[in-house]
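A single protein chain has been removed from this complex, and every other one stays in its place.
Letters A and B mark the chains in the order given here, with residues in each chain numbered from 1 onward.
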Amino acid sequence: MSVTVARQRQSTHAFWRRAAAGPSPGKSILAVLLCTAGMLIFPYAVSEYQVLVAISFLTFAIVTVSQVLVWGFGGILSFAQAAFFALGAYGYAVIAGNLDETTGPVIALVAAPLVVMVFAGFLGFFIFYGRMGAFLLGIVTLSVSLMLGAFLNQTGDASYHIGKVQLGGYNGINAIPPLLVEGTPASTQVLYFLTAAVLLAGVAGVALFRFHRVGVGIRAIAENPVRAELFGYNVRAYRLSIFMAGAALAAAGGEFYAIWGSYTSPSLVTMQAVTLPVVVAAVAGRDRPIAAMLAALVYSAISVNLASSGASYALIILGVGLVVVMLVAPGGVGGWVAALVNRLVIRIGTRSAESPHTAASQDDVVELGSTPGSGA
Amino acid sequence: MRRVRSSMSTAVGITTALLLAACGNGSTDAASSSTINIGQLEDQSGNLSLVGLQKYHAAQLAVDHLNAAGGLLGKKINLVAPDTQSDNTKMQQLARELVIKDKVPVIFGAQTSAEREAIRPIIDQYKQLYFYTNQYEGGVCDSNTFTTGAVPEQQVATLIPYLMQHFGKRVYVIAADYNFGHLTSDWVKAITQASGGSIVGQEFVPLTQNEFSSSIARIKAAQPDILIPLLVGNDQSSFFPQWASSGIKNLPMGSTVIVAQGYEHLRFQPPAAANIYVPTNFIKELGDYVPSSKTFVDAFMKKFPNDPYIDEEAESEYDAIMMWAEAVKKAGTTDQAKVKEILAGGISYNSPSGTVTIDPKTHAAVRDIYLAHTTETQAIEFPVMWKAVQPNWLSAVAGCDLTTKPDQTQYTPTAQMPAKVTQELTAIPVVKAGS
Partner (left out) sequence: MSAVISVAFQACQIFGIFLIVSLGLSIIYGVLGVMNLAHGELMAIGAYMVAMAVNAGLPLVAGIVLATVLVGLMGLVLDRAIMRRLYRRPTDAIVVTFGISLVVTQAMLLIFGSAQNSLISTPGGEVTVAGASIPTYRLVVTLVGVLAAYGLYALFQRTRLGTNIRAVSSDQDTAGCFGVDTRATFTVAFVLGSALAGLAGALVAPTVSLVPTLGQGFVVYAFVIVVVAGERVFQGTVLASAVYAVLNAVISYQFGSFYGLLALLGVTLVLIRFLPGGFSSLLRRPRVVAAL
């Protein structure tokens, strides 16, 4: 065998090793582009009703991606993402309801996540500057979310209003002003593409964030806060920032939900609604934004189907499925699937070049490029 | 565990999700040329299922009866009734599905006023024919909606004067904290004051609350002559056993929903549900007094022998379906616009509990109201009844007139449109049939 051929085979090996080893900006971008393609094709493959329903799936996916940002990267087990989602929906309803119908919705679209972000900052101040353990934070966020639900349920009396908009208590807020496009309410298609755009931007942002300087810092803090602090990172400030960013993203999901359904109610912060983003992110892999997005879409589709077919055994199957998945695939399904496909990729890739180094290079791959994972 | 990412798994994932979404949502059969699908949205599980299941069963009974009589327009009727799980969001989602995807010619259902208001915008957007079949706080003036349940003119305006005449002037209200509770309380307050009484206390309780010790303490401190519990749902019914063990013995209670909706007199030991007065369009015990009720009760128990009760809302649901069928026969089609016209023309129907007529101005039902009373042993008796009570606060005071002015609003009592009695109400004694 000539030297040139051997070198070519080695560089082919190296390519497949790199392809299989560790996340990279390139792979994230590729994945997001594939998802974008899928979402672009989707409306033309299904009925308008299914596109309409799919919009609500997209909003849930946005919340789940925010969960990954805050939990998977930030190390904060936050049960508050659903609460921020609800606040985004309520925020949009209140702001748009008080302004005129053409500019109001657009202003509300921008303002609602900002308002929620400020609220998250206020909440985060108490939580993070008290130097609680990251895990205990989770329970505090759970309690706060549930109490938000209790509060919203109590606002039934007519005296609970912000400007012109009644909070409505258990009934929620109805007839939320729609987004107007050239004078008429945005069509299903327009709303779909808008929501999908926000989702894809969010997921791309979160996925690429891991490679950014700030993202590396956040992950360092998540892994070991004391060590990161010794390196000079302002742990509390970083945590607060990521908490606020996650809140803004979740709120964005919420406001599109409000536009989609013209309706928001306290049922967005029940115990089940609040734990769902955590559970879906856990199952998908809590630091995998793209996997989490897909898991959220799949879950929503299943859930809607189960609701209309009325199978009461369905939730039992879901619960059992959850338990089984967590026992079998501790790092989340995303990691399990990725590892499987990875081995496949290496096997196919390296088989194409028969080299005496094949066996050895497979061992090499195990060491190369792997990060000391924090696992579960 | 090594953390790797592969675009392959992403691709697989997208395809799966797309396939699922595309193949999904196809659970109901489309209406074929030999069946008519009718839609029902009720809570068959969750906090509100105690009542929701009764309404669901009543709908099934109605469909059975219609099919046994040859169906409608030569076609069999099929009930499409997904479970809304006592969740307002699911209610919306399933309403959308029935209206947009299944395109049913009529929808019956919703229990709480919150559920109704969650779907009414969708109903109005698509001009869907809709029957709301629960007792409620009144005020809905909607071209697309017809209501067969009792309203405050029929329940509060009859109850309060009767109670005040017999028991005293001090009234305490404890109500569920949402629009139904608030608005019905407004009615209670207005009628009480108009009858010369006073509200000595008023409290609103969230639907998920099942601990009433502080509420009970407050009620006792206020020393009312009459207690008006307007409590809804499984959790809130915990009030009654707690009241029984620490409340005032034999304080008369009045309500528009207790006993007649959630059959507390069968679920709790005396004296939890003793001495309660409820004006209602129907309850199961009416079967001992009115022959047409007996027929209905017998048929219901034959089809559902294990059901614990048949409440006022189940009968309203049955009435609504039967009336819609009548209208369809008259119209000769299920086309929603034509059927609405017939219904709005003032259709009448001999229900199990008496004649029910749709009032053209308000789309609400004129019906007979029976006052039910639970004795010390929680047996049911009917001291008095009122014939053909008009639901006309809406037309007389709020100005609702759907014959001339299409509308989609719910009117609530305000200073300009105060809640008040707009008709003469004469209580007549109830005579047991065959006695």
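In this section, contacts are C-beta pairs under 8 Å (C-beta built on N, C-alpha and C of every residue); 3 or more make two chains touch, one makes a residue touch a chain.
These numbers were taken from a predicted model, which means no experiment stands behind them.
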{"item": "Which residue of A:140, A:165 or A:304 touches the chain not shown here", "value": "A:140"}
{"item": "Of A:278, A:291 or A:339, the one touching the omitted chain in the full complex", "value": "A:278"}
{"item": "Residue among B:209, B:255 or B:316 touching the omitted chain", "value": "B:209"}
{"item": "Residue numbers in chain B that touch the chain omitted from display", "value": "45-47, 49-50, 53, 203, 205-206, 208-211, 213-215, 217-218, 220-221, 234-235, 237-238, 241-242, 244-246, 266-269, 272"}
{"item": "Touching residues (missing chain, whole complex) on chain A", "value": "77, 123, 125-127, 129-132, 135-136, 138-140, 142-144, 146-147, 150-151, 154, 271, 275, 278-279, 282-283, 286, 312-313, 315-316, 318-323, 326-327, 330, 376"}
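Methods note: only the chains that are shown with their structure count from here on.
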{"item": "Distance between chain centroids, defined by C-alpha means - chain A, chain B (Å)", "value": "40"}
{"item": "Contact set on chain B toward chain A in their complex", "value": "1-18, 20-22, 24-25, 27-28, 44-45, 82-83, 85, 87-90, 92-94, 96-97, 100-101, 113-114, 117-118, 120-121, 177-179, 181-182, 204, 206-208"}
{"item": "Footprint of chain B on chain A - complex, ascending", "value": "20-24, 27-28, 30-31, 34-35, 38, 41-42, 45-47, 49-50, 52-54, 56-57, 150, 153-154, 156-158, 168-172, 174-175, 261-263, 265, 267-268, 287-288, 290-291, 294, 297-298, 301-302, 304-305, 307-310, 312, 330-331, 334-335, 337-342, 344-345, 366, 370-371, 373, 375"}
